[in-house]
Each structure stands twice: as C-alpha cells, then as structure tokens.
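Worksheet for the structure shown next.
The full complex has more chains than appear here; those shown keep their coordinates.
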Amino acid sequence: MAPLLLSSQDPKTNTNSSISFSSPTSSPPISLTELHPLMAHPDTQCEHDRVQVPPSGPTAMQKARSRFLKVVSYFSGDMKPFGKWMEKQFLLLQLLDWVLRGAAQVMFVNNPLSGLIIFAGLILQNYWWALNGFVGTLFATISALILQQNRGAIAAGLYGYNGILVGLLMAVFSNKGDWYWWLLLPNVFMSMMCPILSSALASINSRWDLPVFTLPFNILVCLHMVATGHYNHHFPQVLIQPRSELPNITWSEIDLPKLFMSVPVGIGQVYGCDNPWTGGIFIISLFISSPITCAHAVLGSAVGMVSGLALAAPFGDIYFGLWGYNCVLACIAIGGMFYALTWQVHLLAITCAFFCAYLGSAIANIMSNFGLPACTWPFCLSALTFLLITTETKKIFKLPLAKVTYPEKNLGFFWKLKKQEKAERAEKERKETEEKKKSIEDEILKNEKEQLRLELARMEEGKRTNEASDDPLTQDPEPEAEQHVDEDETRQNNLTEAAYV
Amino acid sequence: MAPLLLSSQDPKTNTNSSISFSSPTSSPPISLTELHPLMAHPDTQCEHDRVQVPPSGPTAMQKARSRFLKVVSYFSGDMKPFGKWMEKQFLLLQLLDWVLRGAAQVMFVNNPLSGLIIFAGLILQNYWWALNGFVGTLFATISALILQQNRGAIAAGLYGYNGILVGLLMAVFSNKGDWYWWLLLPNVFMSMMCPILSSALASINSRWDLPVFTLPFNILVCLHMVATGHYNHHFPQVLIQPRSELPNITWSEIDLPKLFMSVPVGIGQVYGCDNPWTGGIFIISLFISSPITCAHAVLGSAVGMVSGLALAAPFGDIYFGLWGYNCVLACIAIGGMFYALTWQVHLLAITCAFFCAYLGSAIANIMSNFGLPACTWPFCLSALTFLLITTETKKIFKLPLAKVTYPEKNLGFFWKLKKQEKAERAEKERKETEEKKKSIEDEILKNEKEQLRLELARMEEGKRTNEASDDPLTQDPEPEAEQHVDEDETRQNNLTEAAYV
C-alpha cells in the first residue's frame, strides 16, 4: 500500500522507494482480491455504507480504512473528479493534464498521476528520451487542438499517446546519439502528423467500432526511419539487419535472474526502455489506475518471455524485453479493456498474447529487411484481430467503444447491463405468469357466474314447469331451453379445460 | 462414368483404378453436356419424370439409367441428404463428416466423399503430411466449436479448410524432414487460431459480401514460417531465396509430357502435393461433386502453365505446378462458384486465371525476399478483386454469399431468379395491355351509351316540345330536371364502369 500513498503525494521524488517495494525481479505484489473494490466507485461506496452501519467493533480502524479508501478512489481509475476540476483551470495547466494522460494512455490508462509516474520512469531511463517524449506528446496534443478534434478525446489524452511514442522511439533509434538537437525538428513534424493519422485511421476503424491503437505511431516512426535510413547525413537510424545465421543458443547458459527481470523490462519496452527499474515504475503507475490492467501487463510480459523460449529466440532478445512489450499491450487490451473481463475473456487474452508473440517474431523478421524495428505492429494487428471476432456466446462481450473506460468500470457496466437484462427477463416472466394467473382466476370467476346463472335458470325453469302444468302449450319450448343449458355447460367445460392447460 | 460409380461404392480402395482412368497426362474425360443435369437436383427429377412418362421404348435400360441417376444424386453436389442424416448421429461421427467436408472445402467442394478421396490422395503423396493435414482440420474444427461459431458453417467444413492447409503446408515447408513430432505443437496452435482469423476476417469481408477464402491459412503459415525462419533451432523452414541471376531457359529443351503433366500437378499443388497421381485423384474428387468445378480447375491449371511460359519462368517451376494452383482456385471461384456461370463469366474466370498467374509470379518474387512461398495469396487477392467488380450488365451476376452452394445449383438459383423476373415482367406487361384493352372497350361502350342517350334525349325533347305547347309554365324547370336526369345517368354509368374494373 505504501507506494500508492507515497506516490500520490509526490510520485516523482519517491520513485526509488516505491521501486524498492515492488522490485521487478520478484513477482509484483498484486493483491487483486483486496484492492479490486477500490477501483469501482459504486463498490467503494457500498463498502463504505456497510462499514458505517454496524455501530459496534473497532470503529476507529474502520473509519481510517474507509477514509483511506475514499482518498485512494480520487487517484485510481480515470481520476474523473480531477478531470472535472481541471476543466475550470487555465489552458496551460489543462494542457499539462492532457499531456500526462496522453503519456499514460499508451497503456490504456487515463490517469494523469500514472502519466507523471511514467515520466519519472522515463527520466530515470534517459533525460534526452524523456524530453523527446514530452515534446512529442505536447505537439501531438497541440496539433489536435489546431485541427479542432473532439475536445473530450483530447482531454482523455487520446491524441497524445502516439506523440509520446513517436518522440521516444525516434530518439531511441536515432544513430546520432543523445542531445542531437536537430532531431526535434522531425520529432515535432511527426508528432503533429499524429492527430491527422489518428483521425484518418479512426474514420476507417470506426466502421467496425475499433480503436486505432498505436497504429499512427507505428506508421509514422517506420516512415521516418525508412525515409532516412541508416545511410543518411541528417537523421541516420541505428542499423538493423535480418538474421542470416543460426543463433547460438545453449540452454545451459540461460540466466534465470535475467529471465525473470525480462518481465518488468518487457513492460518498460512499451516505451522503449530497457531499465528494469523503469519497468517497475511503470508497473506501479498501472497499479494505481487499475490492478486488472497491471495484472494483465505482467501476465502478458511473462507470456512473451515463454513464447520467446518456445520459438528458440536468442536469449539476448528475451532479456532485452523485445518479446514482451507487444504481449503486454495485447493482453491489457483484450483482458478487460475492450472486452468485459470474464474467465473466457481472460483465456482469450492469454491466447492473444501468445499469438502476439508469434506475430511479433514474424514482423520483426520481416521489418529487419528494411532496417526497421517491429514497433508495436504485432500488438495492433493481433489485438485488432481478436477484437473483430464474432461469436455466439454471451460470455465474450465486446464493449461499445464509447463505453470503454478502465477494466474495473467496464466490468461494472457489463454487470449492470446483465442485471438489467435479467431484470427485464424476470419482469417479462412475472408479467406472463401474472397474466396466466389472471386468466385462470377470470376463468374460475366466469365458471362460478355461469353456475349461478345455470342454477337461476333451473330455478326459473322449475317455476315455469309449475306454470306450464297450467298451460300445456308451453311444453314445446322447454326442451329447447334445456338444450340451451346443455350448450352452456359444454362451453363452460371447454373453458375450464382451456384454463388449466 | 466408371470412376463415379466405383468411387461412390468405395472410393478409398478404388482410387488407383480411377486414377488410371483419368490419367493426368491425357486431358480429363469431362462430358459436361451429359453429366450436367445430374448435379442439379430439380433437373434430375425432371428428367426422371420425363423418362417415366413415355410407356414404349427400351424401358429396362431407361429404368436402370434413372435408378443410376438417383444413386449418383446422393453422392454428387453437397450431399445434403447425407448431411441431414448425419445430424442425428453422435458427435464423433459428425466431427469426421465435418473434417472430410473441410478437406474438400479447400476447392470449394462441400462433399465428405470428395474429402475422403482427397485424404486418399494425400496419403498417396506422403503419410506424414496427410497426418498433419488431418490434425490441422480436426483442431481447427474443434477450435471453432469451442469459440461457439455458427454450427451450420462448421458442419459445411468452412472452419476446417484453413486448418488442413495450415497443417499440410507447415509439414511441407519444415526443414526438419518427416516425422518430426514436435511440429505437431505449432501445428495444433496455428490450426486452432484458424477460426479466430476466419471470424475476424469475415467481420471485415462481410461488409462487401465477400468470403474469406484461404486468407487465414495464408496469414498463419506465413506467420509461422517467418517467425521461425530458416535459421531456427526448433522449427527451421526450408530455405527460399530470391532469384538473382538470369534463369537458363532453352526452348528446345522443353519436356512436353512433363508440361502436360503440370496440369494435374498444378491441381495437386493446391494441397502442396507434387505427385501427378495425387492431382489426378483430386480431379476425380472434384468431378464427383461438380463437373463445372472440375472443368474450371483443369482450365485454370492450363492457363497457369501457359502464363508461366509467356513470362519466361524457369521450366522447373512450371513442371512443379507452382504456376497452376493459384489459377486453379481463382478459376473455380470466379467460374460458377461465386458468379452464376454464363459465357461472360466464363471469360471473366479465364481472365482472372491469367491475372492470378501474373500476380502469382509477382507475389512469389516479393515473398522470396522474406524466405516465404507465395502460398495462395495470389488466388485470394485476384479472386477478391474480381468479386469486387461492379458492372451494369446483368450477365455477370454475383450470387449473395448466403446462396452460394456449388456451380450447378448456383446456376439453378440464377435461372429461377431470371425466370421469376421474366414472369413478373410478363405479368406486368399483361396487366398493362389488359388495362389498355379494357379502357378502349370502356371507351367504346361509353360512346355507344352516349349516343343512345343522345337519341333518347332528342326523342324526349321532341315529345316535350309537343307537351310544352299545352303548358308554358313548366318550361323553365324542365331543362333543369333533364339536367338532373343526365347527371344521374352519367353517375350511374360511372358506377357501373367502376364496378366492372
């Protein structure tokens, strides 16, 4: 819990202590069952109410706990109250909020605090890269404002996350080393192209209610790298060449600590960082916003590592996290972000991570022919594929794109929808049974009435027969009346039969 | 005829005899005009009726023939009665039916008997490949069941055909040789990914009412091959390299028998088989289900061979059937499968085959840069292109995807539609002419009535003038009354007219 509190106070200066807590070499301390309710606001409130109702017990501790939960709820999820408060601030401060949210949106997290922590991680990794990332996010957001894109999407950081990746990766793959200031020129240009590509791709993907993911980043960074290439005077890129001989893999030489470390490194590689501490910080930033996202990120990275071993990848690549970062993103996207998290979806997310690892290897091999890295193409393609699936089961529920927030809230939406559906079905059934009951009751009532009428008729008949003895002419109509009564009786029988069917 | 009967009795054991019949070096014995009506069930029945009506003539032979036709109708086409009977059987038997249909669906044939014959051909080629193909089909079908895909599509083998190709081609291109059992692992994984990709691609293609063809297979096999590559410890692939010098082509060295043999080999290469006997078996399996399909398969393979010669391909590639298999599939798809077969469509199918051959060469050259074979990309892309054409002629009729069965039945559907349209048009015309006639008759009747009325009026007028001389006071109201009467009369006429319309 400590890192959560610490980082909410001053995440930038306390990163080291929080890292030491969730050391990336050990498995991260995710206590889903405990923290799960923190994220979904209605649940928090419920617990809060429940806590206050019983008068006896250690109330002091409970009160502290409930207060703590309330405080946490302000910093977790998408920090909606903060976003609303921000709307009234002046533009420069708003822009900072959007930039921070943009930085976190790479991992589908709409949380400025997470963004701040992520920037801290980037600074830990490399100042120059962090600067480029910041410039990228900033100019991508500004460009979106100039192009008059949807203000809500800008405020959620949805126009910034491609910018940060463009900025970072252009710095990472530049062959001129750090602090080559000219690089900021193409960086700004490419960042400002992000919203254009986002908008254009959204026009296509929206036909299938799909997000654009990091496709604009992939396109723009590959564009920049292949347009200049390794042999360029102004903006040379690092040399990437296809594998042309059997890699030297001896299983006895495997370095287990490094292998375990590859899990946080894989998460760090989402932002192009190979520092395990940075990866650890990223894990924390995910955990703050959404433990489900955090869990799937770690799971995805692990799946990537295993896939690398299965496909006989060079150990160096695995240690370097190159097998992990795509799986991280794919696993987050499928596992609760765009699908409502059920066990089936969880399995689907793991399958997607494996598929993504396979695809990652394939795309890396193809791209290396052009001197290009795989970027996050594997993640984009695999996640899009898995989001396009149609199935006849209701356990795999794809959220409408407009309703996607974060896994915990998505789940709430899904449960509400299910409850609503159930209620509607129950209501329908109740109505049907009621109607049935009513019709039965009506039948009974009818029958009673009919019987009364019949008795009355008989009584009258009796009277009439008495009278008839005086008047023999009225004997003819009698059998007719009787026949009438018979008919009534049979009709009545039919009705009662129908009522009990 | 012989192979049809033989194979319908026991196709597996008689493959050899049937192959010897339709030897692939000679042109296959396709008698379209004779066999054509066998396939379309309504036609069969019509002939059946027609046969029974005339009492005289060689009835014994005719009866035998009609009985033979009836028997054949059970094994041709999509074997619907068999499929319906299967629905009541237990799941494992059903699964076998689906797997067999899946094996045949590669060639757009929905027929378990054809599937059985195709497996026979595969066994003739290579046991290990056949096993991999079977495993692939089986797991692809099982995966579709797990993912709760449409049961009708599964039963038609539409989730199996990518699986068999994935299984086969992964075995074919493995550099570890036969009986490398570890290969079954990625085989099973990739086969199980087939329904996911099929479902995802169908979500996209269905917007244009297009099938997914073998795109999932293409994607998955290329994925596997390029993810591991030639230089891999676990799953190395055969080395494929781009051409870097002028091939040695001397036209005097051309081997004509081999060139002719390339036609069945090209059909065999659809399943990655280079054995001409296997190709011959495949031709038979096609012939059983649909002679039109069979004819277009042979035609496509021939077009591919000619294109190879025209584009100066190395003779080895042509002999090996590499120029044929894509054209085979493209020619089948366009020639009667997804378009209703007319002469225009037939020409379009041949054009498509030529285009596909061109595209095949292009894609093979590009893919070789990545150590990949062309797979059936050329077929997919060319067929999809030709299915996307829109034209203002009615002779090129694209069937709605839901109505596609097999060329003969498709034709029946097209003819029915045309007849219906014709009938509607005729009905419309009939009504129009009738209305015209009626209105003319009405006009004549009206005129006659009018003339009678006028004469009557004149006569009355004459009378009245005589009476009027006696009573001058009644002269004023008279014309009014007359007018009134006239009005009544006309109204009456109108009413009677209206009544007879």
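The chains carry the letters A and B, assigned in the order they are written, with residues numbered from 1 in each.
Here, contacts are C-beta pairs under 8 Å (C-beta built on N, C-alpha and C of every residue); 3 or more make two chains touch, one makes a residue touch a chain.
If you're wondering where the values come from, they're calculated on a predicted model, not measured in any experiment.
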- request: Given the 2 placed subunits, let me have the overall number of copies in this structure's complex.
  value: 3
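We adopt the following convention: only the chains that are shown with their structure count from here on.
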Message: So in the complex, the part of subunit A that touches subunit B is made up of which residues?
response: 207-208, 243-247, 249, 310-312, 351, 354-355, 358-359, 361-362, 365-366, 369, 384-386, 388-393
- prompt: Which residues of subunit B touch subunit A in the complex?
  reply: 147-150, 189, 193, 196-197, 199-204, 207, 222-224, 226-229, 231-235, 369-370
